[in-house]
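The other protein chains are all here in position, but one chain of the complex has been omitted.
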Amino acid sequence: MATETMHLDVTHPVAIKRPARESQFGLMWRRFKRHKLAVVSLWIAALFYAVALFAEFLAPVDPSAYSARYTYAPPQGLHFVAVNEDGGWEFGPYVYGYKTEIDPVALRRTFVIDEEVRLPVRFFAESKPYNLFGFIPLTTKFIGVENPRDPFYILGADRLGRDMLSRLIHGTRISLSIGLAGVTLSLFFGIVIGGFAGYYGGWFDSATMRVVEFIRSMPTIPLWLGLAAAMPKDWSALQTYFAITLILSLIGWTELARVVRGRFLSLRTEDFVTAAQLDGASDWRIITRHMVPSFMSHIIAAATLAIPGMILAETALSFLGLGLQAPIVSWGTLLQDAQNIRTLASAPWLLAPGVCVVVIILAMNFFGDGLRDAADPHGR
Amino acid sequence: MPLIPMDAKPILTIKDMSIVFSSPDEADIEAVRQVDLTLSPGKTLALVGESGCGKSVTARSVLRLLDRNARIQRGSMLFAPGDEPPTDIAKLKADSLPLRAIRGREISMIFQEPMTSLSPVHTIGDQIDEMLILHERLKPKQARERTVALFDQVGIPGARERADSYPFQLSGGLRQRAMIAMALACAPKVLIADEPTTALDVTTQAQILDLLRQLQADFGMAMLFITHDLGVVAEIADEVAVMYLGDVVEQGSVFDVFAAPSHPYTQALMSSIPKMARKADRVRLSPIKGTVPAPRDRPEGCAFTSRCPHAFEPCATVRPERTALGNGHHARCHLLTRQPAEVVA
Amino acid sequence: MLGFIIRRLIAMLLTLVAVSIVAFAIIQLPPGDYLTSYIAQLSSTGDQVDPRVIENLRVQYGLGEPFYIQYWKWITGIVQGNFGQSFEWKRPVWELIWGRLGNSIMVEGLAVIVMWVIAVPIGIYVAVRKYSLGDYLATVAGFIGLAVPNFFFALILMYLAYIWFGTTMGGLFSPQFETARWSLPRIWDFLAHAWAPVLVLATAGTAELIRILRANLLDELQKPYVTTARAKGLPEWKVILKYPVRLALNPLISTIGWLLPALVSGSVIVSVVMNLPTAGPMLLRSLTTQDMYLAGAIILLLSVLTVIGTVISDILLALIDPRIRYGSK
Partner (left out) sequence: MRMRKDNVFGLTGAVALAAMMLAAAPALAQQQSPALDELVSAGTLPPVAERLPVNPLVVDGPSVGTYGGTWRMGMNGGGDNGMIVKTVAYEGLLRYDHEWKGVLPNLAERWESNADATEYTFKLRDGVKWSDGTPFTTEDIAFTVEIYNDPDYPANSWIDNKNNPATLTVIDDTSFKFTFAKPNGMFLETLASTDGLHITSLQKKYCSQFHPTYNENAEAEAKAAGFDSWALYLQDRCAWGWETIRFSNPDLPVLYPWVIDQPLSANAARVTWKRNPYYFKTDSAGNQLPYIDNLDMRVSQGGVEELTLAALNGEIDFQERHIATNVNKPLFFDGQEAGGYHLGEVIPSASNTLVLQLNLNHLDPVKNALYNSKDFRVGLSHAIDRQEIIDVVFTGQGEPFQVAPRPESQFYDEELAKQYTQFDPDLAAQHFEAAGLVERNGDGIYLMSDGNPAKITVDVISALRPEWIDMLEIMQLQLGAAGIELELNNIDRTLFYEKRPAGEFDAQIWAGDGGIEALQEPRYYFPFSDESVWAYRWAQWFNGTRPEIAVEPADWAKEQMDLYNQVRAEADPEKRADLFRQVLAITKEQFPVVGVSLMPNSYSIVRNNLKNVPDSMFNAWLFPTPAPMDPVTWYFE
């Protein structure tokens, strides 16, 4: 009797699979949209990257433009609505002026926001000519005071009277691009090495995994310190920047390699891979055309989650004086400037880069989490 | 009140039960609608249907093991052991003491995949002892003795040593035997077997079915047997209920239903079973055309409309009534109450 | 089980050899050696250094020999318990670092404990009450803990302590307990000082642990054996604690291994800011002065600690998880 059984389940014809990529991403996107926080985070992250991209346009002034009169000037804020003398309402962006005094004994300037003086602010204000991306000549900035001689410090000024907002915007470019470049490099190493290990298995796999375990068991900061200390000291700022990125990714690839390897191991035995192998497709083709697309979403999620670590690492290294150094403007170097008690006590607005770090890392984490959930609703 | 005339008083009566799944961003889905089932001591009710038809959900709802997003929207589950007034399980709180007193002790359950249904990091004995300690208030030593005895009873060789094994150290058949031993530990009045043989190979499957039958004879419990395998139904069940997309489309004694399937879905199921015949006489099996629609695409009316060869005008919009066909045989089909003006092919 | 431990220990030894080579390579990487930075330091105070003296020092310190010879001398010395001399302090390295390492281990060990004590209940709660208000709060708090750079947190904590309580945080002991022997009051004094750095160190890790535990537990909660346990009639808390939590903790135990390197790294920065006499600041200084045997020993020992931590967590895992113990998949 039992031999006659017929299972109902297998009788349904399987719907023809649409190309794995599209359906997977479409599905992923739909699931992703359900995470409100992740969607908001995506927008925040996108905003930050847009700021990084258009730094020259968005920064009101040159990040190195100093002013003796406005050292440690507090933030003016940006106001939109004002009550004029007649008690009527006026609209339009403006900032307040400053009243300043120099205290030669205590060696400082004291600022009072002068609400009597309103300095009108313009969007798409005219500026000195500059090059966007280094080659598009422009004479318009996103925002600026009507009279360029007036002080304009929405987020306050640093010890040299440099505009914190502009420095922050330019720092965003460096810090975020380090994260992105580092992750891209890590991703490259991770996919190639982890992919080969997972695909071929055997001794190469165990050797790779030993190396990964080994690198992961090294405490990172000493490793960074050693490598950073080993960098030729006469390298230019730009070379240092690339070297730091490389150092960060030298350690970052291991995590991604593990993820990729794990996926490869489980995919290797999947039917569609076997089918492709039976079709006589080359290993390279199988890896790039069949396997990688099928878990690209996981990789993207893992990569997104790796970016915050990179950003944090850059700030930490710069903080210890081993990463980027002035005059390069990054969140790390800005924080290095702000890491004294004086700043905490009297110029807390210099901690704005710290806030940015927190915000972008929160956003990237939520975004990455959402992506991961969307890519794999049950797994991790 | 028994719907089917029975020798014994029913022990569990499910009446008009609907189960709804809700999700934060989609409309609620009624996974089980208006189900009536009755379990009697010493009898086996088989619940048959394809994956996703709601049979497991129904079974789990008896022990209130459904996920947090599922709720019993209407209906009752009256559990009436002995002479005490019946308890409506549907009204009990999910983690309440009365419910926990029923779980495992009065009603217990066997699951499909014994490998994953047993904790991999606890010994099998430990997982069974626990129940005895909990419900029978035995000392750990006594509980272990009982476990070993149970192992003997379910035919696990070397029972004492096996009790100290981990699930992954046993074969699939032994694991399922252990699972059965666990379910029977407190001599429950109702046993729910959720596809207990699906994951096993054919020989083992037969052994397990024999064992279950044997144990039912020994313990006299009522059994709710979930399966998608009509062969298994014929082998073990007294009564059968066929489910399709949340509806019990037909129910009755195994004999009646197999002899005279009244719902087009049951008919289709029957015709998909291969018959023993010589090679030359064999006919092609006729698979059911189409695929099971997603629950959210289920029509207002009869769920089977989209695949039914006899579907006609009211099917898609009006839900067929539960129609008695005598001798406790019921079906939900418009064909039983009205004549189609014109068969829509 | 014994075979497993032996295999693991052999692998550990091989890893340690590799670690020692890398550690030595790292301290050899920077151009120049201790003497060049020493000369630079002397010159800046206006001293002129006699080349004869430098030559003598180079010989005394064994500098200028090929890499493999220096490494061989170093590693054979270490095997015999001699970590070499610190150039700057002219003392045997071991004498300099054991106290520091002890402090590092205490602070980091305490951080691990705090992380677990905080993370496990919260992790269980947020997994069981998925998408509840508590889940969101814990997630957001956890992410903030993850996102605030350690040094930043330490600095703010110190300043707030000064503003609010008028105390200067920093160090691990009060002056009177600095050199005292261990006693109950000294332990109390240590705890009174260590809570802040431990808190700073533990925040990021706690967030990470909560995330891992939550994800693991969510996975496990969906497993059929949980339903089985419920079907037995066990109370919900017991169902969760005995079964899914037990399994969800397993991968967490294996995280001890790689939590340690992260903690060690974090403690370098926190120690610099909060003035803790741990191995971190000493490493930083020895790297900048190119006091290579000192730097090498610290890097080596920190890595060894990590490797040992990994091995311990592996063995622990095998002990509590029969699947690993009996070699099942």
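Here the chain labels run A, B and C in written order, and each chain numbers its own residues starting at 1.
What we mean here is this: a residue touches a chain if its C-beta (ideal position, glycine included) is under 8 Å from a C-beta of that chain, and two chains touch if they have at least 3 such contacts.
This one's a predicted model, so the numbers in the text were calculated from it and none came from an experiment.
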Left-out chain, listing which of the shown chains it touches: A, C
Absent-chain contact - pick from C:L155, C:A231 or C:L247: C:L155
Residues of subunit C (touch criterion as defined above) contacting the omitted chain: 31-32, 36-37, 39-50, 52-54, 56-57, 60, 82, 85-86, 88-92, 95-97, 99-100, 155, 158-159, 162, 166-173, 175, 178-179, 271-277, 280-282, 284-285, 289-290, 294
Missing-chain contacts mapped onto subunit A: 64-69, 71, 102-109, 159-161, 233-234, 236-237, 321, 325-327, 339-342, 345-346
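As a working rule, only the chains that are shown with their structure count from here on.
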Mean-CA-position distance for subunit C and subunit A (Å): 27
Overlap residues in subunit A, where contacts from two or more other chains coincide: none
Contacting residues of subunit C [partner subunit A, same complex]: 11, 15, 18-19, 22, 26-27, 29-31, 140, 143-144, 146-152, 155-156, 159, 215-216, 219, 222, 257-258, 260-262, 264-266, 268-269, 272-273, 280, 283-284, 287-288, 295, 298-299, 302-303, 306-307, 310
List of subunit A residues in touch with subunit C within their complex: 210, 213-214, 216-223, 225-227, 229-230, 232-233, 308, 312, 315-316, 319-320, 335, 339, 341, 344-345, 351, 354, 357-359, 361-362, 365-366, 378-380
Partner subunit C, residues of subunit B touching it in the complex: 60, 63, 65, 95, 100-105, 108-109, 111-113, 116-122, 127, 130-131, 134-135, 166, 168-169, 179, 182
